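Missing here is one protein chain; the remaining ones are kept as they sit in the complex.
Chains: A and B, in written order; residue numbering restarts at 1 for each.
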Amino acid sequence: MRNSLEPKPQRSAALLVVVLLILLAGLLQWVYFTHAATAPGAGLTALAQAELPRSGVTNPVTAVLLNYRALDTLLELSVLLTAMLGIWSLGPATPGYQQAGAVFAGLAAWVVPLLILSGGYLLWIGAKAPGGAFQAGALLAAAGVIQRLGGDPRASLPNESAQRWLAIAGIGIFALVGLATLVAGRGFLDYPLAWAGWLILLIETFATLTIATLLTAAYVGGQPPPSQTTATPGMHRMQAPDRKA
Amino acid sequence: MTDSLVLALVVPLAGALLVTALPAHAARIGLFSVMLNTLNIALLTLGVWQHDELQLALGDWAPPLGIGFVADGLSAAMLAMTALVSLAISVYAGDYFRDPARARHFWPLWLLLLTSLNGLFLAADLFNLYVNLELLGLSAAALGALGGQRTALEANLRYLLVGLLGSMTYLLGVALIYSGFSTLDFAQLAAQLARGDAAASGLLGATALGLMVMGLALKAALFPLHFWLPPAHGSAPAPVSAALSALVVKAAFYLILRLWLEVFAPLTTQGAANLLGLLGAGAVLWGSWQALRAERLKLLAAYSTVAQLGYLFLFFPILQGLPAGETRSNLFAAVTLMALAHGFAKSGLFLAAGFVQQQAGHDRIAELGTTLQQLPATTLTLALAGTALIGLPPSGSFVAKWLLLGGAMANGQWWWVLVLLAGTLLAVAYVFRLMTRAFGLEPTPRHFFTQARAEGPALLLAAMATGVLGVATAPLWHLLGTSGGLG
Partner (left out) sequence: MDAELLYASAGFILFVLGIWSLLLHRLLIRKLIALNIMGSGVFHLLIATAEHHGEPADPVPHALVLTGIVVAVSATALALSFGRALRGDGDD
């Protein structure tokens, strides 16, 4: 990238910044170490563990992300959506790359299904071990990136309209579950215990699709051009790359 | 009643999702969501009016494990201002973005911005606020670049990067707080700080507060960290400029106010508050001076935002010196009133400026005479907004400045009064420099409104700042639980 926003800073200004930053680093180290030595915070480990049976999952990190602090995750997905909408507003996508040669295409045909499979596994295992929607979505998006590198300008994403629905699905289901619990007389995103595990899996499944779509769309880097061909909707339709180029 | 707290987030978010999925109907669904949001915020404000404070633990997980939402008088006032200003901006935007290609980019980002603003005014959790801040920063920068010119892209990329630097600094403060206090909740944190168990905790808390305030001051464009604001606000499309100047910087200011006066109150000192006041004074003088020199109307408005934000920071040293009681709560109400009045006035001014720019094809102040004389309603809007920016009666900012004056004198900090006077005189000069263009010897136009949908919202906003807020302050005083101290 050749973009530079401002003229090169002067040497004296640079020196001042360095001195100030060294002072800041020293202050932070000193404050943190003094505090850690005398009165470290107890953390929320015990509390998170104690409430785990009421959360619907057995992986405490997933319990925090999808239950205790579910609102953070809902907003985080909205941030990702904002980034994609912003990217789309900045112009159309670039055409992408020429069709890959045999070696890359062969590798992609092998790696992409593996990524999808691993993504599904991570999604499922997230309830009890490290894993979950973001990790799964990131793997699916990696599959999309490989497809684009291999010459598919849309990185296996469906047409624009379907992309828009996929982009909001995870956030929409999340909000709908919240509204459903609200209407049922509980609070927003206050899951009934018997359903909590399944509701979290439902949210995470759609969140995975949305995260994969949003990350891939961000990589494509612009609004998809109007398509002539009728594209197949659905993130999972990762067709094997065309071996002839 | 507490449902309205959650709906304040869900209504604009659901609107954003729908307009994303159905771009062909963006303007209609978008406007409808904003109306629904206004209705919901009215209910919320009513709830705060009756109960003083509404609280909610999301997902029924009490803090520190869960996230708390709290709406008190200050939150309700900011939310109500945001709802009204965003409604006016939305009506105006329906007219402004007639090109459907631009409308479909505007509406989802605009509703996401509104979601984050509502979240910021409600969340009582430091980390949830961080996510809201990022949502705000990203959607604001993307909206600001919708104009598409190179200058707009450059200005808003800089705005995005500055915002990210600010939120990262804020986040480091949040991480320090969690490491020391094991909670992110406002009330629990305030209780722990008030107990003041160990000196080391106080030091950690003060460092964290410093980082958070620095990060937020960057986002609130506090002098001398304001350098990014004029180009970004001056180059954005008019409805976006209005939102950026009236609402977005105000959200960062609101957070500083909340952290400084409530959560971290036991750790703040007069010296630190004086520093904030000093920077505010710099902003008042520098921003007003630059507004006076600005060649373009939108740049004038943007520099005036820098100055008006400065006034808000003048309140800190005076509030710091006052003991809890009548005078202090009146002054707190005054700073809220100042923020509200500026929100209404500046959004009105930017919307009017956008309409002038559309009609004249440019916004160079020296050449606007003929255009202004053909637009009586817009000229009235500029005059009313200008009245509020100067702080003449009967504007809300007049009442606020009057209370600030009283507070400064009661406190023996008379030097702030000099800043107030100098800023007011400069504001008179830059407002009159604009208004003199409107009075020439042209024949009187036959219609008051040239385009009601474009000029009406701006006029209502400016009238709100100058007419309503200055005269009918009693509801605001009630909401904030104070007597007002004017009569």
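Going forward, a residue touches a chain if its C-beta (ideal position, glycine included) is under 8 Å from a C-beta of that chain, and two chains touch if they have at least 3 such contacts.
Since this is a predicted model, take the numbers as computed values, not measurements.
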item: Candidate in contact with the missing chain, chosen from B:L22, B:L157, B:L285 or B:L322; value: B:L157
item: Residue of B:A24, B:A101 or B:M168 in touch with the missing chain, whole complex considered; value: B:M168
item: Where the missing chain touches subunit A, by residue; value: 1-9, 14, 17-18, 21-22, 24-25, 28-29, 32-33, 36, 41-46, 48-49, 60-61, 63-65, 68-69, 72-73, 76-77, 79-80, 82-84, 86-87, 90-91, 94, 132, 134, 211, 215, 218-219, 221-222
item: Positions on subunit B where the hidden chain makes contact; value: 65, 127, 130-131, 134, 137-138, 141-142, 145, 150, 153-154, 156-157, 160-161, 164-165, 168, 171-172, 175-176, 178-179
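Keep this in mind: only the chains that are shown with their structure count from here on.
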item: Whole-Å gap between the CA centroids of subunit A and subunit B; value: 31
item: Subunit B to subunit A touching residues, read off their complex; value: 3, 6, 9-10, 13-14, 16-17, 20-21, 23, 56-61, 64-67, 105, 108-109, 112, 115-116, 119, 127-128, 131-132, 134-135, 138-139, 141-142, 145-146, 153-154, 157-158, 161, 176, 178-182, 197-198, 200-201, 203-204, 207
item: Residues of subunit A that touch subunit B when the two form their complex; value: 3, 5, 27-28, 31-32, 34-44, 47-48, 51, 67-72, 74-76, 78-79, 81-83, 85-86, 88-90, 164-165, 167-168, 171-172, 175, 178-179, 182, 186-191
